[in-house]
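The complex appears here without one of its protein chains, the remainder shown in place.
Right, chain A next:
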Amino acid sequence: MYLFGNLIYISCLIINAVAILSEDRFLARISASPTSYDPAFGSNADASVRAKIVNLIASVRTLMRIPLIVINTLIIVYELVLG
């Protein structure tokens, strides 16, 4: 329904937001970047919840940069052509 299309937009916008965040100005201040050494960041598994979230944000940023360009272009074209 209307819910499903809206959900695609919402998820795309949220992932855009995660990808855009500035690494040194914002994430390091919040200490949510892997460079500002989160102490329990030794093992990749069985780390704390916070370390997992840091890892997740970093991996989303590195992985989704390029597919996001494609997806955003598609959505822009769709919105322009089909209103």
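By our rule, a contact is a pair of C-beta atoms (placed from the backbone, for glycine too) under 8 Å apart; a residue touches a chain by one contact, two chains touch by 3 or more; residues count from 1.
Keep this in mind: contacts and distances are computed from a predicted model.
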| item | value |
| --- | --- |
| The complex's invisible chain, by UniProt name, from "Respirasome Complex Assembly Factor 1", "Cytochrome c oxidase subunit 4", "Protein YIF1" or "proteasome endopeptidase complex" | "Protein YIF1" |
| Option touching the unshown chain, where A:V49, A:I66 or A:V81 are the choices | A:V49 |
| Contact footprint on chain A, counting only the chain that is left out | 1, 3-4, 7, 45-49, 52-53, 56 |
